[in-house]
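The complex appears here minus one protein chain, its other protein chains still in place.
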Amino acid sequence: MTGRDVITLLELVAERLRDHQDELTALDNQVGDGDHGVTMVQGWSAILAAVQPLRNQPPSEVLRTAGQAFLNAVGATVGPLYATAFLRTAGAVDGKLSLGADDAGHAFEAWVEGLHARGKADVGEKTMMDVWIPAWEAFRAQRSEDLQTKLDAAVEAGWEGFQRTEAMAARKGRASRLAERSMGVADPGALSAYVILAAVGDWFKTRPGGMVLT
Amino acid sequence: MTGRDVITLLELVAERLRDHQDELTALDNQVGDGDHGVTMVQGWSAILAAVQPLRNQPPSEVLRTAGQAFLNAVGATVGPLYATAFLRTAGAVDGKLSLGADDAGHAFEAWVEGLHARGKADVGEKTMMDVWIPAWEAFRAQRSEDLQTKLDAAVEAGWEGFQRTEAMAARKGRASRLAERSMGVADPGALSAYVILAAVGDWFKTRPGGMVLT
Amino acid sequence: MKKLLNNPERAIEEMTEGILAAHRDVLRRSARHPRALVRAERADGKAAVIIGGGSGHEPAFLGYVGSGLADGVALGNFFASPPPDPIVAAARDSETGAGILLVYGNYSGDVMNFEMAAELLATEGIPVESLVIADDVGSAIYEERSSRRGIAGEVLAYKILGAAADQGYALSPLVGLGRQAMENCRSIGVAWTPCTLPTTGVESFALAEGEMELGIGVHGEPGVQRIAMGSADQIAEITLTTVLDDFPIAPRRVALLINGLGSTSLMELYVYLRAVMARLEKYRIEVGWVRVGELITSQEMGGCSLTMLDVDDNLLDLLRAPCYGLGWRQGC
Partner (left out) sequence: MKKLLNNPERAIEEMTEGILAAHRDVLRRSARHPRALVRAERADGKAAVIIGGGSGHEPAFLGYVGSGLADGVALGNFFASPPPDPIVAAARDSETGAGILLVYGNYSGDVMNFEMAAELLATEGIPVESLVIADDVGSAIYEERSSRRGIAGEVLAYKILGAAADQGYALSPLVGLGRQAMENCRSIGVAWTPCTLPTTGVESFALAEGEMELGIGVHGEPGVQRIAMGSADQIAEITLTTVLDDFPIAPRRVALLINGLGSTSLMELYVYLRAVMARLEKYRIEVGWVRVGELITSQEMGGCSLTMLDVDDNLLDLLRAPCYGLGWRQGC
């Protein structure tokens, strides 16, 4: 997986986020301030613009640039969160010109650790972490060495995590002020997290050569 | 017609204006600023409050007080107009303790002259004068000496005058800025003028002793 | 209707009580009439500027009484001229021998009531002059400009005349200054969402999603024309052109007032200002002074107006002079 591959993956995520923008807006309108769809789409567009010139750069360079671009384009709550995730992930694969199957695990771990380090949210607080943490745990716990199998498990766990946010009362972020009133509506940040996660799963599926990373 | 009679006449007018308040609001909303219904009802309520203690005073006193009360309660366009009409009418019947049939003509003439002197509007300019001027002219022109016949003619002419305002382009007052856009909607001030006029006609009909003024 | 009120019939009284409780340093009620407010401290030995008009346009008109502004104001009912009594009360409270200038918008109601007030004051031997503001280009063609109504240009008149009177202009030069300034003042309004009069609860007009009124006044009266709602740039183009075309000679230096009518945000007003200023730069018309804000409103109406005043150094100085009213404070 080269820098160029990372870019096509980011492109797929951007497309999926655009498809879900109105849904994200609608959820954030109910528990937050209604900007989450715009924020994610804007942020990912900024990523695409910034990484275009980096087709021949190593993955770490693409990821680092993506993080900076996302942060500067959106700020907001998700800016520092995903920026940190990108930067940590870049750090985990630093120097490598191409990523192999092994690196996927390190990258995923760094991603989730970055989010956690910045936002300090845990499972059950009605945030994106209700997707990312179970997804990472399912990925890691999966006995198979097959990357696609592991990713499928992650996507499934992420989906379940997203669904669980509906019944939760928010404890972190803007929605936490609503407390009980936030119950009954799923968390917008959890949905966008799932959209990203599912796009990653799909991207690996459609890759020429299937699961084999080079 | 004593001061006490004038008060009951004013009471009937107030009641009729209240009945038409929403209609007046709706018309003024289309060609003006939407306040005409409130203004007329407020103004006439102020009249009633002010004249209550004057039951044993001569008609001129009641009319003068009514004019002052109306002016101070509403201001607006109609305040100075009807205030002047009341004051002139009071002047026309000054000193008399009771009004006879003869006085009705003088009073009506003074009323319309007062409006005209203050507002300088003529027939065809889409104002209350499109009711009052034809009404007065029909009253005067009516050959019969019978007051009720004369009043009936006035009310009929007033109604026709009101209806003609619908097709007119306003030339005076707030609606004049609309020019052609005011066409197709009748004038609110003309409607309230007709409501007052018709109430006067009806009041005389329901008087014990019919047309006979004492 | 959803408004933060108790009984709408008492709203004007209750607002006045709130204002007087909070701003004793600026305003006081005239002992002569409850609907007449005057400066907290009477300014002696100067011509007094008395203003007034219907309520529901706050901060107009009571926001423009204070040092460097008007001396007194008469409050009417919602969208209705005050009667003569409070006008006379405000004038008599403020009069200190140098006469009275009555300044008001050109509406049949205001004209009749202020004229009656002027007659009453004249009867008492008080020198009175009147200045009727007719700045709304949308309300009559150039040839009939004396029949135009007054909109946001009124506020510039209060500021200029208030400053000049405080600087010692006598009554006759004062009215001359005002007349000349206002001959060079033009406004135009646009609106896209209606206002609701508290006393009726009825919306002033209904427009489709893509429509707006061009040439609207400050009472929710329909405008001159119902047109498609454009972008800020397009609205700047049409409003600016309407105003500029009305000047017999294009001005070289202007003061601009961008007035929000109620629910239009400051962000929008500045986006609009940007478009207006860009066009003026193209025409090489210098902008000597700008103010953006809600200076005369129509309840929660969505819309704005553009006012342009052809200015000389003296008018600029008067606009920049210190003043302290609820609706305009600078340098004090």
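A, B and C are the chain letters, set down in written order, and residue numbers restart from 1 in every chain.
Criterion: contacts are C-beta pairs under 8 Å (C-beta built on N, C-alpha and C of every residue); 3 or more make two chains touch, one makes a residue touch a chain.
From a predicted model like this one, the values you see are computed outputs, not experimental measurements.
Shown chains touched by the hidden chain across the complete assembly: A, C.
The residue from A:Gly3, A:Pro59 or A:Pro80 that touches the chain not shown here is A:Pro80. From the set C:Asp44, C:Glu209 or C:Asp313, the residue in touch with the chain omitted from the display is C:Glu209, counting the whole complex.
For the chain missing from the display, the contacting residue among C:Ala89, C:Cys304 or C:Leu318 is C:Cys304, taking the whole complex into account. With the whole complex as reference, residues 2-6, 11-12, 14-19, 21-23, 55-56, 58-59, 63, 192-193, 209, 212, 229, 231-233, 235, 262-275, 277, 287, 290, 292, 294, 297, 299-300, 302, 304, 329-332 of subunit C touch the missing chain.
Counting over the whole complex, subunit A has residues 25-26, 29-35, 37-39, 42, 71-81, 118-119, 172-178, 181 touching the chain that is not drawn.
Here, only the chains that are shown with their structure count from here on.
The set of chains touching subunit B and also touching subunit C is empty. Chain geometry summary: the mean Cα position of subunit B and that of subunit C are 32 Å apart.
Centre-to-centre, using mean CA coordinates, subunit A is 55 Å away from subunit C.
One simple way to say how far apart two chains are is to compare their mean CA positions; for subunit A and subunit B this gives 75 Å. In subunit B, no residue reaches two or more other chains under the touch definition. Shown for subunit C are the residues that touch two or more other chains, of which there are none.
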